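Every protein chain of the complex appears in place save one, which is left out.
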Amino acid sequence: MDDLYYILPEIVLVVTAVGILAADFVLPEDSKPNLAWPAALGTVVALGLVISFWGTERSLYNGTLRIDDYAVFFKVMFLVIGFFVLIGSPAFARRNLRHTAEFYGLILFAVVGAMAVSSARELLTAYISLELVSFGFYALSAHAKDERRSNEAGAKYIILGAFSSALLLYGISLVFGAAGTTFYVDISAQAETAAGLGPGLLMGIALLVAGLGFKVAAVPFHMWTPDVYEGAPLPVTAFLSVGSKAAGFAFLIRLFVEGLQPVMADWRDALGILAILTMTLGNLVAMQQRNIKRLLAYSSIAQAGYVLVGVPVLTMGTAAGMMLHLAGYAVTNLGAFLVVIFYNNATGREKISEFRGMSRRSLPLALMLAICLFSLAGMPLFAGFVTKFYLFSAVAAHGLWWLVAFAIGNSIVSVYYYLVVVREMFVTPSDDDEEDRKPLRIPVHSAAALTALAGLVLWIGLYPDAIVRAAENGSRAIFGG
Amino acid sequence: MIEAVPLSHVLFVGAAMFAIGIFGVLSRRNAVAILLGVELMLNAVNINFIAFTMYSAPSRIVGQIIAIFVITVAAAEIGLGLAIILQVFRNRANINVDELDLLRW
Amino acid sequence: MLVALVGLNLVAGFSMFALPERNRGAARFLALAAASVSLVLSVLVFALYDRSVGGFQFENQFTWLPSLGISFHVGVDGISAPMVLLTGVVIFTGVLVSWNIDRRTREYFALLFILVSGVFGVFAAMDLFFLFFFYEVAVLPMYLLIAIWGSTRRGYAAMKLVMYLLAGSILIWVGLLALYHAMGASSFDFVDMQQAGFDPVLARVVFPIFFVGFGVLAGLWPFHTWSPDGHVAAPTAVSMLHAGVLMKLGAYGIIRMGVQLLPSGAQDWLWFFLIIAVINVLYGAFSAMAQRDLKFVIGYSSVSHMGYVLMGIGSLTVIGLDGAVLQMFSHGIMTALLFAMVGVIYDRAHTREISEFGGLARVMPRFSILFIIAGLTSLGLPGLSGFAAEFLVFVGTFQTSPWLGVLGVVGVAVTAVYILRLIARVFFGPLNERWRDISDASRLETIAGVCLVGFLVLFGIYPPLMVGQIDSAVTPLIASLSP
Amino acid sequence: MNFAAFLFYLVSALALTAALGTVLARNIVYAALSLIAALALVAGIFFILHADFIALVQLLVYGGAVSVLIIFGLMLTATDRPVTAPRDRWQRVLALLGAAAFLGLAAFAAFATDWMRGRPEQLQRVPPAEIANELFTKWAIPFEVASLVLLVALIGAIVVARREPQ
Partner (left out) sequence: MGWSWLIPILPLAAFPIVGLFGRRLPGGGSFLTILAVTAGFAISVMGLIELTTTAGLEFNQGPGPFVVEFLRAGDLSVPLSMVVDSLSLVMLIVVTFLTAVIQIYSIGYMRGEQRLHWYFATMSLFAAAMLGLTITNNLVILYVAWELVGLCSYLLIGFWWERPSAREAAKKAFITTRIGDVGLLIGILLLFVNTGTFEMDEIFAMVNAGEVGSGAVTLSAILIFLGAMGKSGQFPLHVWLPDAMEGPSPVSALIHAATMVAAGVFLVARMYPLFAASEGALMVVLVIGTITAIFAALLALVETDLKRVLAYSTISQLGYMMFALGAGGMTAAMLHLVTHGFFKALLFLGAGAVMHACGGIIDIDRLGGLRKRMPITTWTFVIGALSLSGFPLLSGFWSKDAILNSAVEGGHWLTFSVGVITAALTAFYMFRVIFRVFFGSPRSSAAENAHAAEPVLAVPLVILAVFAVLGGWVGSPLIGDPFARFVYFGAEAGHAFESLGAILLSASAAIVGIIVAYSVYMLRSPSAETVREAIPAAHRFLARRAYIDDLYQWLIDHVSLALAVLVAMFDRKVINGTAVDGSGFLVIFSGSRLRRLMTGFLYNYAAFMLLGVVGLSIVIFALAD
């Protein structure tokens, strides 16, 4: 049962989740929000296990799964994400949610699903794991059941999610029909020998892109994103914005690298166009937003566009770049959301204009958000700069200048709306009521979480060697180099 | 026997059902009705899987297994979907999706 | 030493946040200390640079991202050493004139020093990735500095400035990547890239990208409009740094990455850019003439003066480039002085309308003398550093294209017109009674002004002090041009 | 055309008709009923294609569980509010165009692709035991994950739909 050892982290999480669900029956109501701590502990344990797999390359369970540096990279990412989401949740959950034990359990299950996605080397496994992630998110989005916005978000999300998974499945069926198999390696082999499997495979790819585009919020499959981000409970939005996207990309990158590379010439331009549409629309519409959650939603769409830039030229470099950018984006966005969550907990606010004068109330909080926003904008000192630089330069290396030019141009435009938030926090004077001048007190654990994330953002921004190496190893693993 | 029906015809049936499902999703206002459309689409997918695995795939089993999973997912989807829609109904007394517009732009 | 310069300011910037919020004195003291050390270090860098040896000196290198060929590599040559000095001087004086910032003092200084570390970084970086990196570091704090502590239309100006400069940086980035990949994606190091020797066709394509990309920051026409608005809106010290140092980053980038890496590209585009430079000179000067706000006048005059820098670069001669770099220094000091002085008057009068002043020389003699000296430098008066710089630029331009040189010289006359009009209106004539009780420049402001004037006079009376150093870098550069 | 083929076309036509009924019926209850019919007819197709086991699963899961669920759902969300005009008048046209475009593309893919590539066109029944065997060995991981999916859906449905004590 050696294979089992390598899925031990997932098992740990499942066990933790079940344990928490069980604890729900015995614990008194007001201590339930604290279940986040054992849940977080579970992610830490799993994280330790996952890291110990670094450098391993091994096929598991008849090749449906594979543990390699690529998988480890993403698993670490998901666990970190899960950890911070859990850490950031209790205060919010206490205020706004019922059934907090289930809430944490669902988060853990979603993390399990995402981890499985990153290992999966086969369409069915990957699909069903992705569904696990999605179902977690469906339930989480609608979790604030008394809130009409949360209901609406959940309804829209699950219906569109079902629609998209139908599209994805139709695509899988076509790929399966054309290649006769769902294993990436075999698909690749088929595609190589039977030069071009005709319209069937191509349409299958289009549908796969559509289905995965939904998860990563690529235009025009992004429409759910802003609504769900806005409607879902804040910690869920935080989780969603990085988890769903990263899971989708974990699926997409491995699939395209291991399975569809031989027919790359057929889909590269289409994906380039997709990337441009995604970032352009994301940025343009983000400028119009008044709600911080919606702003971050459109920003996340734009970020998906940046990552997609790497897909049309799938090489070791661009794949590493995409992974890197995702990782940077994940910590950054989480940081931003943690601040928003905290601010919302303290004040109940989420409009951008309500962030005015925040720097007067808590400079560290405002600085943290500013750091994250600058990082999202791709400013130096912060993660976003390095990861974008790496990614875009890798793409440029293959002569896709038009794509890079669009991407860089877009990142400039994006600065505008990030700056608008920064302006509200630092520049615009706060209204002169008592409430606005009260300093915010940050609980120790929130402060620790924020500091850790800020540290990560700065670490990637200032000395990214280790993480770049990790991403490169991960990328090498799927390219089999 | 059944081999007289070419694979493409079976696939066309699947495609047609999928398209009908799409039409359902796109044209309906009632959230439950939309879910019905999704169910049609998932069934169409299953037709594809069964057709492929029976006609052309190296393995006669894989497609069937996938179909089982699809059915599972479809059931789960309808279950959770209906639960959420029910909650929407409780809070708004109405499940027309074009009145779900608190969130937009 | 260079690492210390960059690091010190960065640390100073961030450690501002550690200070107690209410204690303005501590922030000021820390700022002054950091600025003083910066000044001393930058003077040392300038003075200890061995011009007989030339090349890059004070080098330090640390690996950073070996897989991409990026290392933290710093060093200065004859072009960057004067710029380091300039930065040191301007930040020192900038801190002095910022002494009376009462609102959010520590944040102000924090951002100021982060900005300055970026500027030092650009001038010291020998790795082009880091050059770009620091370039952006220098641009960003600008937004907050203007938006929070600024004046007229600050939100608009700050946003426009940042968007503009970032747009310029796109081009730089694209150009940089093109070169990086053209040489086999092995290194971002300046020396390696210089030795790589790029294909003339590539050079022809990339050079204008760099030129425009950096040109945006240098106030290149028609991408200059951020500059007057930005200057007007910015608080005093930021205007000083901005016009004094930041615009030089652009010109520096053109020399470093444009001319030095792509000499053949520069040669191909020489005519076009000389013409643009001349337009810059005349357009800026005429625009300045029509302005009513003191800061707008100076803002447009910066556009005009940066035109001389671009002219000098565009001439592609040793003399012209010497002049361009000297002009960068000279204009930096001069415009810092002008903005410092406008800050002085704005602090007291709360207006900058030229027509509202008159006869200030009577009540504010120190202020007036400092301002007038700066103005005279601006119009190219011999004995002040602006003359030597502009003269060299003209000589260089004449060697390349006498006709454009003539137009450039005409620009000097136009400059004289608006500067003299301004001086006459503001300082001379009968005293406007409104300002009867206005106080003269404070001691700190005077020290700052005198310090700046000292440099103007020092390098004006004896320019070889600086030109020799510039020469040590420029001569091999021009020698590398194909005939 | 032999009988099996005839049966296939007949059942398919009926299934598609039922599907159309699902999406076109004004009354949502009729729509649900015709969906159940369509699902049953699809099970028929599976049967004709020699996938007996799947046909059975289809009937059980859909005919049994899902239809009941849907009916319950309809009953719980029944409303006596007057019908309002749709907010987007182009909705149906758009839907028709979209569906038609997709059908065109999918049909093109179906007909233009050489799916068979010389494989034997011999449809065979597979004993359920073989399916089960492979499901629990080769596909153990997806199976386990699917169980988690169901668990999550279950928890989610309970959490969301449960009536809260006020």
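A, B, C and D label the chains in the order they appear, each numbered from 1.
Note that in this section a residue touches a chain if its C-beta (ideal position, glycine included) is under 8 Å from a C-beta of that chain, and two chains touch if they have at least 3 such contacts.
None of the values given here were measured: they were computed from a predicted structure.
Shown as candidates are C:181, C:204, C:348 or C:362; the residue that touches the absent chain is C:362. The chain that is not drawn here is touched, among residues C:56, C:109, C:252 or C:283, by C:283. From the options C:160, C:305 or C:331, the residue with contact to the chain not on display is C:160.
Residue in contact with the omitted chain (choice from D:88, D:114 or D:130): D:88.
Where chain A meets the missing chain, the touching residues are 155-156, 159-160, 163-164, 167, 196, 199, 202-203, 205-207, 209-210, 213-214, 219-221, 223-224, 226-227, 265-267, 269-270, 273-274, 281, 283-288, 413. Even with one chain removed from view, chain C keeps its contact list with that chain: residues 160, 163-164, 222, 225-226, 229, 283, 286-291, 300, 317-319, 322-323, 359, 361-362, 376, 381-383, 387-388, 391-392, 394-395, 398-399, 402, 405-406, 409-410, 412-413, 416-418, 420-421, 424, 427-431, 462-464, 467-468, 470-471, 474-475, 478.
Not every partner is drawn; the one left out touches chain D at residues 87-88, 91, 94-95, 98, 101-102, 105.
By definition in this document, only the chains that are shown with their structure count from here on.
Here the spacing of chain B and chain D, counted between their Cα centres, is 5 Å. Averaging C-alpha coordinates per chain places the centre of chain A 31 Å away from that of chain D. For chain A, residues that reach two or more other chains under the stated contact definition are 124, 128, 131, 135, 138-139, 142, 145-146, 154, 170, 174, 177.
For chain C in complex with chain A, the touching residues are 17, 21, 63-68, 107, 129, 132-134, 136-137, 140, 143-144, 147-148, 155, 159, 162-163, 166-167, 169-170, 173-174, 177-178, 180-181, 185.
Note for the complex: chain D touches chain A at residues 105-106, 108-110, 112-115, 117, 137-142, 145-146, 148-149, 151-153, 155-160, 164. Contacts from chain A toward chain B in the complex involve residues 124, 127-128, 131, 135, 138-139, 142, 145-146, 148-149, 151-156, 158-159, 162-163, 165-167, 169-170, 172-174, 176-177, 180-182, 226-228, 230-231, 288, 294.
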